[in-house]
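All protein chains but one are shown at their positions in the complex.
Just so it is clear, A and B label the chains in written order, and each chain counts residues from 1 on its own.
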Amino acid sequence: MAEFSININGEKHNVNVDPSTPLLWVLRDHLKMVGTKYGCGIAQCGACTVHFNGTAVRSCQLPISAAIDNKITTIEGLSEHGDHPVQKAWLEHDVPQCGYCQAGQIMTASALLKQNPNPSDKDIDNAMSGNICRCGTYIRIKAAIKTASDSQL
Amino acid sequence: MRPFKYTGAQNKDQALQAFTATSHYLGGGTNLVDLMKEDVERPDQLIDINNLDYKKITSNDKGGLTLGAMLSNSETANHPEVRTNYPLLSMAMLSAATAQIRNMASNGGNLLQRTRCPYFFEVSMPCNKREPGSGCGALNGMNALHAIFGYSDSCIATNPSDMCVALAAIGATVEVQQTDGSSRMIVFTDLHRLPGDRPEKDTTLMQGELITAIHLPKPEFSDHYYYLKIRERSSYAFALVSVAAGLQVKSGVITKVGLAMGGVAHIPWKLTKAEGFLAGKKPTSENFKAAAALEMKDAKPFEANTYKVEMGKNAIVRALTQAYEREV
């Protein structure tokens, strides 16, 4: 066990955990920030996606020891009231079904739009294909990203 | 996962000094951390090398580019100079894994990716690579995804990297730091090794050696290139078979050719025979077919992966054709 100080959603958090602990467990079990989801634990599903200095990465793969001194944003920090353009587009297209993968989808989509405000279909497919949705919401995800990129909301 | 000691290295000397026989360097962690969670890799210490200053892309004295080992796969593949001058590399890298994984994965780490053989991943099964002497479960088990070239009775696994296939075709050189402080160069095709009777060793790196850079030769395939990856779903799957093809064509004749295959051997499989055959010939479909046949006739498939021979031939022809016909 060791004391770590990490920056999540602009706030400092101190946690006392084993250095091997993946960021995902720190978020879910130690900080009770359960918006970031556990889907596989080995970086194969995308449910645990967070922003790491602005880029989309998988928190299950990131030992806490490697996360210090970096800026981490989770779904809880994406917007205070759920009104980030991606979240609004998600609601309008009724993207979520069971909802479990959607925090990860939204974090990947919002990182994509930050880098590339007007992504093509191909850009969207390439960025989003690492986030598995078993309910099969993919075609709505594409439509919602387009809506969000058009900033109609 | 097993507890380990974490050491953050700020420079290469700290990293090399901290190294012990049971240590691993931690780059992006996209392969290593997963394998630790599966209890396949069991290091006592992780030496974090993410702060090491190998994150640049620079010009080298061969007229090519040098890629820093700690640069992410995303930054590398999307770098304008890589896209323009080494589009084959960029294409192969972008076909791999997913955007999030590419954001984390380092170039050095990509070269050291371990096999996806399911027997390697399941600790209750025999695997000589994971546990030398335990046997090869795949040899008489499920081997539809396994090697058709260069395997041994000890191991029939394949190398999963897409980036490495392109680097083998392009003909790169890898620079490594040795523990004594000196550095050495390894011709790319000498980096990975065939399994023989020591399948636990994927590469010719020596204990503690640290990859610092990948040197690319002067660009030769920026006009005619293609990376073909055959897989079960359109993205985020390892290749059944892949082919990196680069051609240089002058006055209707092939003056230079770079060809390598993935998903068929323990190493990125350089298609030396096909390259030799095509050099100086016309880029015709007949020649492409003959080159593919020449290369694939030495394949030794198992019953379950016989398809890779036909698929491989078709893939070589298709990749060469796409490379040649690419609009310049």
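By our rule, contacts are C-beta pairs under 8 Å (C-beta built on N, C-alpha and C of every residue); 3 or more make two chains touch, one makes a residue touch a chain.
The rule we apply is simple: contacts and distances are computed from a predicted model.
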{"item": "Name under which UniProt lists the unshown chain, selected from \"Xanthine dehydrogenase YagR molybdenum-binding subunit\", \"Branched-chain amino acid ABC transporter permease\", \"Sensor histidine kinase MtrB\" or \"Paraquat-inducible protein A\"", "value": "\"Xanthine dehydrogenase YagR molybdenum-binding subunit\""}
{"item": "Residue, one of B:L94, B:L191 or B:L228, that touches the chain absent here", "value": "B:L228"}
{"item": "Contacts of chain B with the absent chain, listed as residue ranges", "value": "1-3, 39, 116, 118-119, 121-122, 124-125, 137, 140-142, 144, 228, 230-238, 240, 306-308, 310-311, 314-315, 317-318"}
{"item": "Residue numbers in chain A that touch the chain omitted from display", "value": "17-18, 20-21, 25, 28-29, 32, 34-42, 44-45, 47, 74-76, 79, 82, 87, 90-103, 106, 124-126, 128-142"}
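What we mean here is this: only the chains that are shown with their structure count from here on.
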{"item": "Contact footprint of chain B on chain A as seen in their complex", "value": "18-20, 22, 41-43, 46, 49, 52, 55-58, 61-63, 65-66, 108, 112, 125-131"}
{"item": "Chain B to chain A touching residues, read off their complex", "value": "1-6, 8, 26, 29-30, 33-34, 36-38, 46, 48, 50, 74, 94, 97-101, 103-104, 234-236"}
